[in-house]
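Excluded from the complex is one protein chain; the other protein chains are retained at their positions.
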Amino acid sequence: MNMLMETVVVLLILTNLMLLGTSRLFACIRLVAFQGVVLGCLPVLVHSGHVGARAVGLAVGTILLKGVVFPRLLFRALREANIRREVDPFVGYSVSIFAGILALAVSIWTTRHLTIPGPGVSTLIFPVSLFTILVGLFHIVSRRTAISQVLGYLVLENGIYTFAVVIVGEVPLMVELGVLLDIYVAVFVMGITIYHINREFDHIDADQLDSLKG
Amino acid sequence: MSLFFVGIGVLLVGGLLSAAAGRNGPWSGRLGALGAVVGCGLALAPAVGVLGTGVALESRLPWPMPGGSFRVEIDALSAFFLLPILALSALAAVYGTGYLRPAPRPPGAHWLYYNALVAGMALTVAARNGILFLIAWETMTLASFFLVTYDHQKESVREAGWIYMVATHLGTAFLLALFLLLQKSSGSLDFDRLEPGTHAGLLFVLAVLGFGTKAGFLPLHVWLPEAHPAAPSHVSALMSGVMIKTGIYGLVRILTLLGPPPLWWGWLLVGIGATSGILGVLFALAQHDLKRLLAYHSVENIGIIALGLGLGVLGVASGSHTLAVLGFAGGLLHVANHAAFKGLLFLGAGAVLHATGAREIDHLGGLQKKMPWTAGCFLVGAAAISGLPPLNGFVSEFLIYLGAFRAVSGLGTGVAVPAIAVIGSLALIGGLAAACFSKAYGMVFLGEARSGHAEHAHDPGGAMVAPMLVLAAACAAIGLAGPWVVRAIGPAIAALAGPGDLPETGLLGRVSLGAGAFLALAALLAFLRSRLLAGRRVGAAATWGCGYAAPSPRMQYTASSYAQPLTDLLRLFLRTRKHLRQPGGYFPGPSSLETETPDVCRDRIFEPVFRGFGWVLARLNWLQVGQVHLYVLYIALTLLALLIWRLH
Amino acid sequence: MNPELLIVALLVLPAAGAGLCLLLPSPRAVFAAILACVAGMAALSAAAAAHVHTRGPVRTAWDWLFVDSLSTYNLLVMTLVFLMSSAAARQYFRGEDRLSPHLARRFGALWLGSLSGMNLVLISNSVGLMWVGMEAATLLTAFLVCIHRTQASLEATWKYLLICSVGIAFAFMGTLLTAASAHAPLLTPAESLLWTRLLEVAPRLDADTLKVGFVFLIVGYGTKAGLAPMHSWLPDAHSQAPAPVSAVFSGFMLSASLYCIMRFVPLVEAATGNSGWCLRFLVLFGVVSILVSAAFIVFQKDLKRLLAYSSVEHMGIIALGVGLGGLGTFAALFHTLNHSICKTLAFFCAGRLGQIYGTHDMSRLAGTVKRAPVCGSGLFWSFLALLGMAPFAIFMSELQILKAAADAGAWWPFSLFLLGAGIIFVGALRHAISMAWREPGEPGKPEEAVWEDVFLVVVPLVALAVLGLWMPELLKQMLWRAANTVAGSAR
Partner (left out) sequence: MEAPRLAQPVLAILFAPLLLGVVNRVKAWVGGRRGPPVLQAYWDLAKLLRKGAVYSRSTTWIFRAGPIVGVCAALVATALLPVGDTPALMGFPGDLILLAYVFGLARFFTVLAALDTGSSFEGMGASREVQFSALAEPALLLALAAVARNTGSTSLTGMMQGISVHAWTTAGPALALVSAALLLVFLAENARIPVDDPATHLELTMIHEVMVLDHGGPDFAFVLYGAALKLWVLGALLVGIAVPVRSGDPWIDAAGFAAGMLALAVVVGAVESSMARLKLLRVPQLLAGAAALSALALILVLR
């Protein structure tokens, strides 16, 4: 099972780096959706011996939400706004990938003293979840469109989710559902806001939303 | 003690009633002033009692405030400060009822703040707990701020209010540091449990900065020349006469808490006193605005008080009881004296302003004939503030001089050198003050009216004249009854100089004798002249114009020209700006000369500092440029920085 | 009343009220419902506070809900703020005819919804549930910011949403790390999110994990609380939201976020051996917030942005107080109350003035005392109170925080606090004087004073003055108990 977990970790890293190097927004959404599906498998993988109904339920919920609902929402917003790609990001794509690798190094270096206790957990989980968080942040900071920022936020959430499922394990279901619901609502709200922004401004370029300052 | 609280209560209730009376202007004013007078009278009784018996009154009420306790005590020192505060407040309140008529708006709020200011001052002086003290102190600040901004429709008044508030509030910051350092060892802010610990010097400097801002030590005085002219005149009288003295009170109170002073505290005070005194009077000399001139004189007189206190500290530090007594007696007595004559002068200036609508000295003139009562009172004040015998200003300056001469003639160099500075600066201050007040009095009241403003002036009503008369009488009485006055305030002096008799202060009796002889001789000579002139021809003519046939009032010497030799001589400090339009050509057109003397300290010290701060702060604007990317970046960087910093 | 029932009622009432609002026909009815609901909340909180005060903390719902003195104190502050701002909102929207029944329903539901979110933060024992409450409040209030949809309000909403979501995500990470630090065999996974259980085993928690967790928590919740340099959403959201919403933002939502941090302080302190490890963060953030806000207040042009930066300052002061511990925590909690009252008042007045003048640009807000005597004077006095003039209570709480700093020998924070407060005083007073008294450009006739306005202005001011001069014994005890909870030394 550890083998599978390692695979998931590697997939996470790869999707993150690919995200950093992709300019087409459709592709980005798909990547994030794929990441969501991969993560959805995690609860099942963690409890290798006894896969309970709870883990399955969580996995299904996660896959549905992250793999299906969010992408659809974002695709719709994208169609409304009528844009296809991220134009002229603050940080170029190749530099972004280097920054991603640097972030990975930083994550590993930062967490090298921390030994998170837990059975059958890959030592890479915590650094990679931190790495995913950083990539999400980087995406928010370095991309111009509001959609990209939502994507960044989703990646950030994915990082946290990784940590949550693997390390903390069985947090009470109610909390987890509350968390999922909250994230869902967050993305939903962001979608609505993007919709309105698009209607009011005729663009969803967050870079140009800078009238409030000082 | 309960009388004191009742007095404070009456003050506040009077203020509230006055505010509640709202639109009914006359009643509102009467209620407020009545509250002030009755409240002051009631609170005055215990203060007089304490000075008479020498037994301190104390009271402690429950007050659930961490670190605070409602401890109030009237000891000799408090009683001494209460006396001028309450007396002048009552007089200025009476004056105010006349001064505020006709009022542009209902005076209720004004009286509320006025009475709150008086209550705040009284409580400041009586508080025996740091927190209580600070609350009273800040209440005083707040109330006086609203009094200063009475005419807030004027830009200059708003500016003055801002400067005043900023200055006093920043001063309070030093006081916070002071009190919190003092309570560190015991954890209680009660005065009797404050301990200086090992850094008494730092505490003293903090006290000088914090209290000095209120008192108006140079260069912390910048608010004074703005706030005093802006306020209504009876408020100026109150602020200049007694409110700034709460700063002096704070300083001496802290002195009693800091333990035996080293010599350098005395040096510091003398240095501050000399600079404040000399530069204060210099700035005053260069002013054209009567109330601004008076405001600068407050700086000067605070300087004289600091000189006295400095000598007192030197006396304590060097173990010379005589010097300590003379210094502190001079300093303290000057507090009361300044309250009397500065109050009087501001009230007089107010009467002039009320009658003519002009504060510009160069627009006035000839008021002696039109406002004889005001003029007479103003003359007494002017002579008193110039330190001339037989008035009260001389008495306190005499004590300080005497102390300084004693120090020079008999004590070691460490004391004698600052004492020489005291003598030199007092002499210079005296000369310059006489110059300044001969200008102020002469130009405003003597000669002929220089403009239409002054043509139709007349004395104000009884409500305004009576307080001035009382104050003028007080100036004369303290001047003639010096030894008794000093003996009456003996307990307060002993609180600072240490227990013991009051050596040498009896010499004031000789001064009084000299003054009496002078007055008798003057009466004799006046009689002699009237006998001589009786039956002879006494004619009246125009002033001799040295041959010029058509003199006009506009040819009179003006205040600016009067002061010009001195201001030119000392332009190094004054930086007077001249705007000269010279006559030229064969048929010269109109020409003019205007001078203005802005405050050097404000222009050269505070404005650059404030501008520097502003520059630095303006540089921080890039933090908030509207880019949400950057905002998230800050968060990310903060997170990373903390992770790296705190974990490794 | 059964205390457990009480708490459940607290949980249910606002949610039910929110639902109810969606069904009501007119704005009038909506506001009546809001006021009734908030008043009910106030009564319930008071009852809960009384119970906790006399008999100690209450736990219920399988330990998921829990109230102790810290939470009841904050409950009281919250209901007070909501009470005041609900009444203010009624006045505010009365002066604005743009509020259709539809909008009113939406407003009512969101308003009470965010109330229940914050309420959940306060009464939950599970730190996870606490997080859920915070997130819910954030999302619901996002809609409140742009209840009037304009370009600027959308921009502000976007920034608010994105930044706070990121912050809240961090807070979640921190919560998870906290739970991870209590991994088996110390606590079962189900227990590892319960604050009371965590506190019991706090000294044995894995310190390294918890430290990382606390960094995430303070950055995360600190973002929501508006601590600099994570405060950047705050001026935008405050300036664009309707004034009563800004009042709730400043008045309590920020404090609620700080409350979350305060909950974690005793855990981290106990785990790190009471070395003051996490307190230093709070001091740092406090001082930075005070100084940064100072820079922006001095050159501020917009009234509501100025008030927002002032909130940053005051959150900094509270953080500083908590960071100093002991008396500092006590004073910080007291400051929470004072700031909430005062800021609610300030935003109310600012909102009304904004309606009268049609702008929040301070260069055009002139002669407010003449034009709108009640709100103009109210704003001026609330400025004075916010700037820490005696006799208002903020002076007292700041003084106590300074005392705590002096007692702790923390001279750098002490001096920097004084410096920042001084700069703010200089800058803000200038704005206040100019707004109050400058001659108005276009003369308008003075607004008639409505008694509700007078009431809403005078009562808070009097309350602040009274609190500044006299602290009721009951309040003092409550504050000390709450402070001891933060210090981890409560029963």
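Going in written order, the chains are labelled A, B and C, and every chain counts its residues from 1.
FYI, contacts are C-beta pairs under 8 Å (C-beta built on N, C-alpha and C of every residue); 3 or more make two chains touch, one makes a residue touch a chain.
Bear in mind that the values here come from a model prediction, so they are computed numbers and not experimental data.
Judged over the whole assembly, touch between the missing chain and the shown ones holds for B. Across B:27, B:63, B:405 or B:610, the single residue that touches the chain missing here is B:405. When the full complex is taken into account, the listed residue touching the unshown chain is B:383, out of B:203, B:231 or B:383.
The chain not shown here is touched by just one of B:205, B:428 or B:481, and that residue is B:428. By the touch definition given at the top, chain B reaches the unshown chain through residues 365-366, 368-369, 379, 383, 386-389, 394, 397-398, 401-402, 404-406, 408-410, 413, 416-417, 420, 423-428, 430-432, 434-435, 437-439, 441-443, 446-448, 504, 507, 510-511, 513-514, 517-518, 521-522, 525-526, 529, 532-533, 536-546, 551, 553, 555-557, 561-566, 569.
Basically, only the chains that are shown with their structure count from here on.
Arrangement of the chains shown, judged by which pairs touch: all-to-all, with no pair of chains left without contact. If each chain is reduced to the centroid of its CA atoms, chain A and chain B end up 69 Å from each other.
Between chain B and chain C the centroid-to-centroid distance comes to 44 Å (mean Cα coordinates, whole Å). Mean C-alpha positions place chain A and chain C at a centre distance of 31 Å.
Chain contacts: chain B has residues 621, 624, 628, 630, 632, 635, 643, 647 touching two or more partner chains. Contact with two or more other chains is made by residues 113, 137, 140, 149, 206, 209-212, 214 of chain A.
On chain C, the positions that touch chain A within their shared complex are 126, 128-129, 131-132, 135-136, 139, 142-143, 146, 149-152, 154-159, 161-162, 165-166, 169, 172-173, 176-177, 179-180, 183-184, 189-190, 192-193, 206, 208-209, 212, 235-236, 239-240, 296, 299-302, 305.
Chain B contributes residues 63-67, 131, 134-135, 137-139, 141-142, 149, 152-153, 155, 158, 161-162, 165-166, 169-170, 173, 176-177, 180-181, 183-184, 187, 610, 613-614, 617-618, 620-621, 623-624, 628, 630-632, 634-635, 638-639, 642-643, 646-647 to its touches with chain C in the complex. Only residues 621, 624-630, 632-633, 635-636, 640, 643-644, 647-648 of chain B touch chain A when the two sit together in their complex.
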